[in-house]
Structure formats: structure tokens, C-alpha cells
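Just one protein chain is left out here, and the rest sit where they should.
== chain A ==
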């Protein structure tokens, strides 16, 4: 029997994939969104988290560029 999951296919560079994985790991079990880590640069995630990931990455990059690290 075929089991189909609707999701989002993410393609990014190596560090960002790690960032998303790290984000996922920090969440409680019920909110985890990664369905499969396909390889170093590709992830398969729940379809409703696109916005969340985008904004988290944007904030992270913003921090690295403009904010003085504590």
C-alpha cells in the first residue's frame, strides 16, 4: 500500500540545512516538522512551516550581519 505524505521539498546550502535541523531538534516532539533529511542540502518538511523557516533564517542572517554578538 502506498503511503503518501504531502510536504515541502527544501533545497539549500549545507550550513542552512544544519540550521533547519538544529531548529527542528530544539522543538518539542509534537511540533517537529522535518519528515526526512534527504541529504546534506535537501530536506523534506511539513508543508505548513515554510513561513516559519523563512522568517527564522531571515532573523538569523540579520543577526549575523547587523547585531553585535553578546
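Operating definition for what follows: a residue touches a chain if its C-beta (ideal position, glycine included) is under 8 Å from a C-beta of that chain, and two chains touch if they have at least 3 such contacts; residues count from 1.
Basically, contacts and distances are computed from a predicted model.
**Q** Out of "DNA 3'-5' helicase", "DNA replication complex GINS protein PSF3", "Large ribosomal subunit protein uL24m" or "Trm112p-domain-containing protein", what name does the UniProt record list for the absent chain?
**A** Its UniProt record gives the name "DNA 3'-5' helicase".
**Q** Determine and list the chain A residues touching the chain excluded from the picture.
**A** Touching the missing chain: residues 13-19, 21-22, 40, 60-61, 63-70.
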